[in-house]
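Next up is a structure, given as structure tokens.
Note that one protein chain of the assembly has been removed; the remaining protein chains are unaltered in position.
Entry: subunit A
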């Protein structure tokens, strides 16, 4: 821009040049302040004899973690404990997001239902959960779940499943030789199913002929996998849970901390999502539905092809915020012993090493990246959906 009208103005009066100078000054100030803070911090930490740096990540942690999806023992390092906690945070966030979306969509639709009772129930659910603090709800679910369940000695038993205050115990499948073959067959059947769906879509656009691709591919995947499993000689053995002196031992266990956090996060966020879904659907003009019906489309297709794509454009941006909230709220799990990032890194690790700045920095970095990834994905999805608009 500055090149176009720089004929008569002096260098300093040129708007483009001025903008550049201001930006440069701002940059210098920001860098200087940042350097000052950093330098000040370094000097003070040194004065107080507080250790700095990330060397502690290679030192043995020495503490146990209740839930670890990768191998972890007390002899492992703080770095590995960090990864374990990171996985726990990811797992609870992703499962929470999926569950909250399902609950939100169902409750949002229920609140719009013609059925008086269903609509009122949904309203009560939404208004109650939206208006109570999440931490309170977490404690409620944790202690309510614990109070309702029996002591390990009086476990509720269904076959090889046990249910008590310590969690839900189920048989743990242990893969034997030959399972690789089954997994390969499973993956190949999925690839084939995707191919089938693509082919069916193409044919429908070209010829108008319809083919039940989804049901066929589901049947295909199940049939191929089961056949492969039988052909390989059922290569799975189960580690069965058994009663021991204190607990049920062996098998797979789903602990109450995980269940409580998941329920609290998904029902709480679900209530907000329900309102977003309701708003989205109400934003689509009733005339659209009428027009679709007059074309002879059945109700299911009207919702899927006409209302939902338009509603999604309204729904996605606020939905993104709810997903971000959920991911960040997962940190409250620390209060009820769910070993997620804040509990393990800012709780135990910080206390054993005393390195507040490094550990808090690590946590900020993780939550920052987690939120940004969700944002990027949702923005991409939003763009994809808004292309539908003409």
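Throughout what follows, a residue touches a chain if its C-beta (ideal position, glycine included) is under 8 Å from a C-beta of that chain, and two chains touch if they have at least 3 such contacts; residues count from 1.
The rule we apply is simple: contacts and distances are computed from a predicted model.
Student: Can you pick, from "Amino acid ABC transporter substrate-binding protein", "Sarcosine oxidase subunit beta", "Anti-sigma factor antagonist" or "Ribonucleoside-diphosphate reductase", the UniProt name of the chain not shown?
Tutor: The record names the chain that does not appear here as "Amino acid ABC transporter substrate-binding protein".
Student: Could you tell which one of A:13, A:244, A:283 or A:386 touches the chain left off the display?
Tutor: Final answer for the missing-chain contact: A:244.
Student: Have a look at A:64, A:212, A:233 or A:298 and name the one touching the chain we're not showing.
Tutor: A:64
Student: Can you say which of A:79, A:171, A:309 or A:347 touches the chain missing from this structure?
Tutor: The one listed residue touching the chain not shown is A:347.
Student: With the full complex in mind, choose from A:124, A:218, A:231 or A:364 the residue touching the hidden chain.
Tutor: A:364
Student: Which positions on subunit A touch the chain that was left off?
Tutor: Contacting residues on subunit A, toward the hidden partner: 34, 37-38, 40-42, 44-45, 47-55, 62-66, 74-75, 139, 142-143, 146-147, 151, 165-166, 244-247, 249, 256-257, 334-337, 339, 343, 346-348, 350-354, 356-358, 360-362, 364-365.
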